[in-house]
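Heads up: the structure comes next, in structure tokens.
Note that one protein chain of the assembly has been removed; the remaining protein chains are unaltered in position.
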Amino acid sequence: MSIWEYANPKKFVETTTPLLPWTFGLAGLCLVGGLIWGFFFTPDDYRQGATVKIIYLHVPSALMAINAWLMMLVASLIWLVRRHHVSALAARAAAPVGVTMTLVALVTGAIWGQPMWGTWWAWDPRLTSFLILFLFYLGYMALWEAIADPDTAADLTSVLCIVGSVFALLSRYAVNFWNQGLHQGASLSLDAEKNVADIFYYPLLACIAGFVLLFLALVLLRTRTEIRVRRIRALELRARRAEART
Amino acid sequence: MKALILRDLRLAIRAGGGFGLGLAFFLIVIVLVPFGVGPEAAVLRRIAPGILWVAALLAALLSLDRIFALDHEDGSLPLLATAPLPLESVALAKAIAHWITTGLPLTLAAPGLGFLLNLSPAAYPWLFGGLALGTPALSLIGTFGAALTVGLRRGGLLLSLLVLPLYVPILIFGAEAARRGGDGLEATVPLVFLGGIALGTLALMPFAAALVLRINLR
Partner (left out) sequence: MGLVVLGLAVARGGIPVLDGLSFSVPTGSALILRGPNGIGKTTLLRTLAGLQPPLAGTVTGADEDAAYASHADGVKAPLSVTENLAFWAEVYGRNLPQDVFAAFDLEALRDRAAGTLSSGQTRRLGLARLGVIGRSVLFLDEPTNSLDAFSVRLFADWLRDRHLAAGGIAVIATHIDLGIDAPILELSPYVAAPDASGGSDEAFL
């Protein structure tokens, strides 16, 4: 019994069918709980006032925007090395979710930035990096759409994802070099001393868990859809060939 | 490889639009900018390095889709793929030919065109050095993008969407070098970064391009 067994499309669909409602339910629970807790049961920040509360949307979506790309990178590598179709389709399924997360992070950032910095948009390194990430997502999805043959598309987008990752990283540092920013430092890190105050921290954790679960649920759902689309295509092609022979 | 580079150069010259077109496009962009932002010399001087770099980038982009598209249309690509020349060399040769037809003339012309934008005199060596290092990287990355979209009908538009984000670091370091140079500051750091990127793309991009070419030819 190995983990790769689940890379079989049929097995994947079978296994995830009972998991899907639980993931959605849990995601909803964490999100609703975390957001209500964060919005109504935490005090206003002494400097930022009530605007600080957008952190419960901004930080988790920004986190997922990057992690979605990382997940696509890993899935692409798995596809190139082991040729598991589920992996390629999962990467494809994650892209629209990732791009939405990026958009949410950008928009909530703008809404937060307006009262804090007095401007909706600044060419700050972090903001700019996210904008570039957004462009990478767009290119990746456009390439998937443009290629008719699914395996060729999977191969090419995987290579693009890997090359893109290298350049995205490069851009991140180039952008840092280019402009010192307005953005505050990381809100969360593993060494707890630098973290935001506890009172904001726990509801934020709940929201992050909610976003992770939501991402997981959406990607599962979309991967299953992609698998079924491929299956319909395969069945149609087989039927057409059988017809042509008779 | 030499044969392929020479053939591509000869094709570029004979078919017209090889050397001239990219350069003319570059010139037009440079000429249009003052109409957009106004003729004030101080403003132009400030934005000149950036405009020159963005124009160079767009001019390089303009001819990218022709790198493999013509060979794909007339069927030479599978013939080249079965030739004793490895595809990696084909990709590198194509990038070199593209650079000679676009990057090199742009590098040589950019300092001349800097006058139009009132570029500060101290920026000229840095602009030239930056373009000399940066444009080969533009061609190499562009070759990868062209290989990625070779069989696609509407490849040109997609190509720009795929390639332009990859150009971001080069644009940043290149324009930064020229700007710092123009302000009389030390600008070797961005130039060194630019050189690093150029060497990195030289080492890796031909392999990536050959990989996607093989997939596309399958």
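When the chains are written out, they are named A and B in that same order, and each has its own residue count from 1.
The working rule: a residue touches a chain if its C-beta (ideal position, glycine included) is under 8 Å from a C-beta of that chain, and two chains touch if they have at least 3 such contacts.
The model shown is predicted, which means the values in this text are computed figures rather than measured ones.
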{"item": "Touch with the omitted chain, as defined above, among A:50, A:199 or A:234", "value": "A:234"}
{"item": "Among B:83, B:157, B:185 or B:199, the residue in touch with the chain that has been omitted", "value": "B:83"}
{"item": "Absent-chain interface as seen on chain A, which is shown", "value": "8-10, 85, 149-151, 227, 230-231, 233-235, 237-238, 241-242, 245"}
{"item": "Missing-partner contacts on chain B, residue numbers", "value": "2-4, 7, 10-11, 14-15, 71, 74-76, 78-85, 217-218"}
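Here is the rule we use: only the chains that are shown with their structure count from here on.
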{"item": "Complex interface listing, chain A residues touching chain B", "value": "132, 135-136, 138-139, 142-143, 146-147, 152, 155-156, 159-160, 163-164, 167-168, 170-171, 173-175, 177-178"}
{"item": "Touch list for chain B against partner chain A, complex", "value": "144, 148-149, 152, 154-155, 158, 161-162, 164-166, 168-169, 172-173, 176, 190, 193, 197, 208, 211-212, 215-216, 218"}
